[in-house]
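First the structure, in the form of structure tokens, and then the observations on it.
One protein chain omitted, others in place.
Let's look at subunit A:
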């Protein structure tokens, strides 16, 4: 399999606090990787470093074999790595449709037009298709602040996918979403991801979600990766159970793995 993302001895220190310690990770194309760990384990720090939000203290990050160390978030996005956020990052005073239209315009060109209307018929039609694909067409003309958390998360992820990235990093896609909505949300996201053929890495606290959707798990503890492997093996690992999940794997492991 071809490696799409590789980190070598990645470190991040905030003063005396070590948030990431010698992280050596290889993600292959087509994988769906779950990142688990308790609060403060370094999961979001890892995503933030990989996507250019935080500068690593030491180490190397390769995307498609090329170093992206020191690259800006927009350069990394343009290179094909998109992300969503723990708190959906949207344009609150715009409608859901306009959020998507802005994302579509951004995906078309890094230099938006000075005089051509942003709301072209073609973009509106494409945005409406995306609304349907993500099941949020009922919120088309609602301000994003007026839609439920789950729908907001979906719009956030839809905006990340609009640029046809090769890899998508999701930071706790189901956080703040009700138990009932979690499966629907993840089904919608995973369907879209499969259609786009995107490699996915997502941070998740809900082990049921992890078991159901991932092909591989990275378990973080205190800035280090303490386990890396299939979900069944990692979630059954005694150290992971003691330090991360306290979770007993269900008997239907592997179901739904894409």
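Here is the rule we go by: a residue touches a chain if its C-beta (ideal position, glycine included) is under 8 Å from a C-beta of that chain, and two chains touch if they have at least 3 such contacts; residues count from 1.
Throughout what follows, contacts and distances are computed from a predicted model.
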| field | Per UniProt record, name of the chain withheld from view ["GntR family transcriptional regulator", "ABC transporter permease", "Pyruvate dehydrogenase E1 component subunit alpha" or "Gas vesicle protein GvpFL"] | value | "ABC transporter permease"
| field | Per the touch definition above, residue among A:44, A:77 or A:199 touching the missing chain | value | A:77
| query | Which is it among A:2, A:39, A:116 or A:238 that touches the chain not included here? | reply | A:116
| field | Positions on subunit A where the hidden chain makes contact | value | 51, 72-74, 77-78, 82-83, 85, 89-94, 98, 102-103, 105-107, 109-110, 112-119, 159-160, 163
